[in-house]
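A single protein chain has been removed from this complex, and every other one stays in its place.
Letters are used for the chains, namely A and B, taken in the order the chains are written, and counting of residues starts over at 1 for each.
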Amino acid sequence: MQKSLKDFAVGQSGKVVKVVSESKIRRRLYDMGVTHGVEIKLTKVAPMGDPLNVELRGYQLSLRKAEAENVVMEVAE
Amino acid sequence: MLKFCLAGNPNSGKTTLFNALTGSTAHVGNWPGVTVDKREGVYKKLEEKVSIVDLPGIYSLSPYTLEEVVSRNFIMDENPDLIINIVDATKLERNLYLTTQLLETNVPMVIALNMMDTVERAGDKIDVKALEKAFGVPVVEISALRGKNINELMKVAYEVSKQPRKSFSVVEHSPLIGKAYAEVEKLCCEHDVDCACFHAVKVLEGDMLEVKDHPHIEEHVKEIREQIDSSAFDGDFEAMVADARYQYITSKMPSILIKNAKQKATATQKADKFFMHKVWGIPMFLVIMFAIFHVTFAEDFLYLQGIFGLEINSDFWCTFFQIEAGSAIPSPGVWLQSWFGYLMGCLIEAIAGLMESCPAWLTGLVCDGLLSGIDAILSFLPHILMLFLFLSILEDTGYMARVAFIMDRAFRKFGLSGKAFYPLLMCFGCGVPGVMATKTLESEKERKMTILISPFFSCGAKLPIWLAFAGVLFGGQHGDLVVYSIYLIGIIVAIISAIVLKLVINKAETAPFIMELPDYHLPQFKSTMLHLWDKLKHYLVKAGTIIASAIVVIWFLSNFGFAFWNGMVDDINVSMLGQIGQALQYLFYPMGWAMGDYGWQLVVSSLTGLLAKEEVVATMEVLAGGLGLEFMIATMTAPAAFSFMLFNLLCVPCMAMVGAVAGELNSKKELFKAIGFWMLVAYVVSAATYWCFTYWYVGVIVAVALVAAFVALVIRYKKRKV
Partner (left out) sequence: MSAIEVVILSAIVLSAVAGVVLSLKREKKNGGCCGSCSQCKSACKSKDNQPK
């Protein structure tokens, strides 16, 4: 099942299928390791539901919902 | 002299290594992006002296952020002899991404594998040989923090720097674009482009700068690009290259990193459950901050007297704590300050004794002017150092980066991103580096807003003012609350102004917030002490130069009439300063505090704050005319006192900061607007505080008016949005 990283629940993980944001943000996400096929786990949500904190490639990355919205994920079983 | 540069991801320990190599004391903090600019030092333990350049931390060599531009320009244009690529072993994959880019230059390179101890503690293993094989450069394990292996690193680096290195790109291994890359590289070689590897990748990516530099190649490259199926990436070649790099790294990872089968939750994960809790995160931050203020400023430590009725009566303990019988146990900060004040008092008395035979005016100048003025500032030193000790510990552990995370949503409501939190946090120390740190903010409007509200974050130099008042207001019993409330009010005013400014200058535009959260680590004794030493030096240099000079001038103006050759005047009101002050006094009447017995003295004190904010207290002490500034403060009502403090908090900051703001805004007109804005805010807030708290019904009317205005603004804003 595919859904946006934004809609993940805490603790849920999945693999990146596609990043569809405008090029500057996409480039930044790629630099930080959010590339196709990488496994991402949503670990924390800040108070008031935004930003999100995810774990990938062994480190912690925080990003806003606005940016996470553009990351299309394949949810892990 | 050889030139080596340190390049690596933010927060990977470059500056720590730099300090260890060069013996310097550059500022280190546990959040990404402490180093904004490159800095240089010298390493002397080799046959040749080596100049070491610490570059700002970057995730990539693409020229999108200030840090990336600085690092890239250095590596490409200034011909370093070697790159020491410092790699955080705990975040290997992401760190190696930058490594793949650095390999494309033809500068010799060594990988310094940092933080191996943490990796080993987790039970993981890194195969250094496999790493060397995958990237073709020597790898040295180090611990920058403990200085372990760094001389070995430099030995290897020295040898490597003597041989040229053939650049290579991992992109050539990509099944999707490897072929295209090879073709572009061949093209670059044919056109005699230096550093063909690096430029070939950049041209393939369609990097704006590169396309401009090599227009003749671009045409061929267009054809090459068209032959590739780029639909999965919407034709974005930068993304495809980035993907190719990570694919290469991922394919090599199984042989390099051997993970421990049993993965247990790290300390960072456990601590984050607590500090970044969805509900408790923000209240916890406020409680932690209050605890710090309490330990530093409270007269009644842990409320032992208030709650348990604990009192100190024995002579020994009274002397030990420097308190009167029947008082509560003071907090460590207050206790230290009492002793420090006592010792300073002894010193001043001794000097006064020595000067008995001098003429009266000279004794007055030295004792009532210079010494008491400087004493007024220095006696707060223990408090100030203690507060900064705690703040620097919070920063060092990595907690402050979490605060940026939990506050981002709130910040965004005011048109700022969580990233603006760092410069503003620095402003609690000193506004000058704070304002300069706004350079890292990507959006122009956000930068301007951050600069405008930065003086509202009470800096270290203003602290003596709050402390002087905290010791007297409410019988001196609630010093911690007084100081804490001033800091909070400053933040609240900053937030309100940000909301108003957002409506005026910033119409919904927020920079993205994609940020790494650093791991927690224990505060480092050495770096914490360095922070404190810095603070102390900054404070003493200022006290010794500008403040001491200004005190002499103030003392002179307040003890002599316009015909100063006739000798000192008996009544301070007829002195030069007295007459000037009384003329200016009326301008300040609406704020309440200028109407009391010491009205003009307070006006003059506030004005001298423009030179340096510490000066306010020093001037008050000199102008109190031997009675001490405690007496001066005691004549004020609580609303008047708060009104005075808020005026000094919010109005135009010291000249140094105005200079820094002028440099960042880069326009006279903007600067005058900013100064006008600060004066307006200070005047309005301070007057409102006085009148609302002196007459309750005024408070009610103002509150209603404010709510109405706020609602009107919001409605207008919503309408405009639709």
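Worth pointing out:
Everything below uses one rule, namely that contacts are C-beta pairs under 8 Å (C-beta built on N, C-alpha and C of every residue); 3 or more make two chains touch, one makes a residue touch a chain.
Quick caveat: nothing in here was measured; it's all calculated off a predicted structure.
In the full complex, the chain left out of view touches B.
Set against the missing chain, the residues B:189, B:655, B:680 or B:715 yield one that touches it, B:655.
Considering B:481, B:499, B:552 or B:671, the position touching the chain not shown turns out to be B:552 (whole complex).
Annotation: of B:189, B:267, B:287 or B:541, B:541 touches the absent chain (contact as defined above). Annotation for subunit B: contacts to the undisplayed chain at residues 24-27, 35-37, 39, 63, 65-66, 69-70, 359, 361, 365, 426, 429-430, 432-433, 435-437, 439, 530, 534-535, 537-538, 541-542, 545-546, 548-550, 552-553, 556, 564-567, 611, 655-663.
Operating definition for what follows: only the chains that are shown with their structure count from here on.
Those residues of subunit B that touch subunit A in the shared complex are 59-60, 62, 64, 90-94, 97, 232, 234, 236, 238-239, 242-243, 246-247, 250, 268-269, 272, 276, 278-279, 281-282, 405-406, 408-410, 418, 512-517, 519.
Subunit A meets subunit B in the complex at residues 18-20, 23-33, 35-36, 38, 43-51, 53, 57-64, 66-67.
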